[in-house]
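Starting off with a structure, shown below.
All protein chains but one are shown at their positions in the complex.
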Amino acid sequence: MNFQPSILFSILLSIAAPFIGMLILGFDRKITARMQNRVGPPILQPFYDVVKLFGKSELMVKKAQILFALMFVGTLLLSTVLLCFGGDLLVIFFLISTGMIFYTLGAYSVKSGFSFIGGNRELYQMLAYEPIFMLTVFSVGLITKSFRVDQIFGLEVPLVAIIPLPLVSMMIVFLIKMQKSPFDISTAHTEIISGPMIEYSGGYLALLKIAHWYEIFLVIGIMSLFFVVPGNPVLTVVSMAAAGLAIYFVSIIIDNVTARVHWNTMLRLSAAIGITLIVVNVAIVYIVAYIAGGA
Amino acid sequence: MVKSTITFGPQHPVFPEPIQFILKVVDEKVVLAEPQIGYVHRGIEKAFELNDPKDNIFLAERICGICPAPHTTAYVRGVESLMGIEAPPRAKYIRTIMNELNRIHSHILWAGLLGDAIGFESYFMQTWNYREKVLDAIEKISGHRVTYAMNAIGGVRRDMTNEQLRGLEKTMDYVESSLENIEDVMKDYTIKKRTQGIGILTEEEARRDGAVGPTARASGISQDLRTSGYDAYGDLKFEPVVVNNCDSYGRFAVRWQELKQSIDLIRQCIVKMPSGEILTKSNNPMNGEAISRVEAPRGELFYYIKGNGSKKLERVKVRTPTFANIIPTVTMLSKGCQVADVSVIVLSMDPCISCTER
Partner (left out) sequence: MPGMLKIIFGNLFKKRATRLYPFEKRAPFENARGSMDFAHMENCIFCNLCAKNCPPKAITVDRANKRNALDPLRCIQCGVCAEACPKKVIEMRGQYNEPCYAKRTHVAAQVVKCAQTPPEQK
């Protein structure tokens, strides 16, 4: 409550958001390459890819695809701005889900077998991660008594000290969102050739790539909210950045030591691990509060 | 129940070569699979009849980029039996070494491709890194990584020096230790999840559909042509690797154990390597028919060669192991797998399409 990020900082952050996502992706590719004993592409490779894609001619199968791609990026942009300005976490969450619905509709709008299966799998993925994401948002809300991001800055201790287990569950959401093994099922290139993205080309494919940069920023941003150090802006920025990078590094490691699983295995794992952990943690918080209150 | 059609291939990231499977799917379940081949026909069998028999060795080598050694071995053995000559013992040992090196690199390549198919990129990169050392060993012996050009009618073209043999031994040590390094990964939960119980081919079905090579051996059929003792295999001690899993994991396990077996066979060859000539020269006319069979990394490779006494061959017919394994693959696919498993199942028989279509 006493600490509010300045408006200028928020504006700058929302402009820089996709580029932060892009840089993280670039480092991801470099580190992955090093883990696989390769040289790897330059750090700015994702940026070069997008610039090149914008220069390519567009061959769209259906006009509707364009609309869905634009809506997808638009909703993600909106939720990023909301996050940077300390908006409502629940609204951010619903905006991301709406974006994914547009993405899926884009996949369904074309008559392509692979795109259709990709859309299906995208829905399965949503089925897997949405409950975890939502429960995490709810548990944050339970602790802060509000869904607003800026309320987290008014807490007495960092969120991670109170509810660490939802952070572990969020790792599943993170892996699914970042299209990393073992949950990269919707864009599995050796199975369904990038699924939902298969019929996009040129600038609109580039839009989807940019949307992915936003996604990276959003999910890392929300997860690093757990590491806000109240009352200390400098330490907050440092710990949030460090936590975000650490989370990403863990995801790279998991990506490199696992194979892709089936969608039903993913559903089972996410339901079993993700939801249980959150419920257990919230229960513990309440029991502790009850005992403390009773004593 | 919406039944949709997916054309899996001929251009698909999981297939390095063009083969098409037309899949009828309900949701994600495959109910029918139809293979389509014939995208890379190059007319090599006809070219065999037009060229000089000794130039054909290089043609046979180019049938397949992954297993040039078995192809040339099968061809020269067929021509030798038409001519009524036999390669000297040292040449036979060198041929055996090349065949086994070929098997090692082919199986490691396959393991990497399987890793790629199930989305395990780091496994793919790591295995191919190890394979590179095997290719280097091949290049040191034959002068080329892919097209060895080692076989000649009546022997081999290049001899192996003692230095090369020692270098080979070192490479084998390296490959063995690397394989041990990465062996744990086979027991990984996700790999087991993706391969165990996927693509089941029972022993009965394998016999009925005529599966060959590791595909048959993973279904419990003890069938390995090397036991017939051609080239130097008669002098070497080994047992065919047979596994009773009947699934993709079994085929993985068979290939993994064959890697170790091949390393052992090469070591035996190095120890037992006889000295002497490497080439028997002959100008005998080629008359009559010959059948020559060789165990390629993918299974039984069959050459039928017919000569009519003239300078050129009348007919060369090749049957590759992949051709025999396509029907078993369709059997596996038609049992109702998921779309995600199609790539694993097709890869588990190690398809080599340009071999099959020549």
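Note that the chains are named A and B in the order they appear, and that numbering of residues resets to 1 at the start of each chain.
Note that a contact is a pair of C-beta atoms (placed from the backbone, for glycine too) under 8 Å apart; a residue touches a chain by one contact, two chains touch by 3 or more.
Values in this document were obtained by computation on a predicted structure and should not be read as measured data.
Undergrad: Specify the residue from the set B:N51, B:S81 or B:S282 that touches the hidden chain.
TA: B:N51
Undergrad: Using the touch definition from the top, which of B:Q126, B:Q268, B:T320 or B:T356 touches the missing chain?
TA: B:Q126
Undergrad: Among B:L23, B:V185 or B:V318, exactly one should touch the missing chain; which is it?
TA: B:V185
Undergrad: In the whole complex, not just what's shown, which of A:V257, A:A271 or A:V285 touches the removed chain?
TA: Here the residue in touch with the unshown chain is A:V257.
Undergrad: What subunit B residues would touch the chain not displayed?
TA: Those residues of subunit B that touch the unshown chain are 51-52, 55, 57-59, 62, 122-123, 126, 129, 132, 136, 139-140, 143-144, 147, 149, 157-158, 181-185, 187-190.
Undergrad: Spell out the interface residues on subunit A facing the chain that's missing from view.
TA: The missing chain touches subunit A at positions 31, 34-39, 253, 256-258.
Note that in this section only the chains that are shown with their structure count from here on.
Undergrad: So the centre of each chain is just the mean of its C-alpha atoms; given that, what is the distance between subunit A and subunit B in Å?
TA: 44
Undergrad: Which residues, counting only subunit B, touch subunit A once they are in their complex?
TA: Subunit B reaches subunit A through residues 4-7, 12-14, 25, 27-28, 115-123, 125-126, 129, 188-191, 193-194, 338-340, 342-343.
Undergrad: List the residues on subunit A that touch subunit B in their complex, please.
TA: Residues in contact with subunit B: 32, 35-38, 113-114, 116-117, 120, 181-182, 184-185, 188-193, 256-263, 265.
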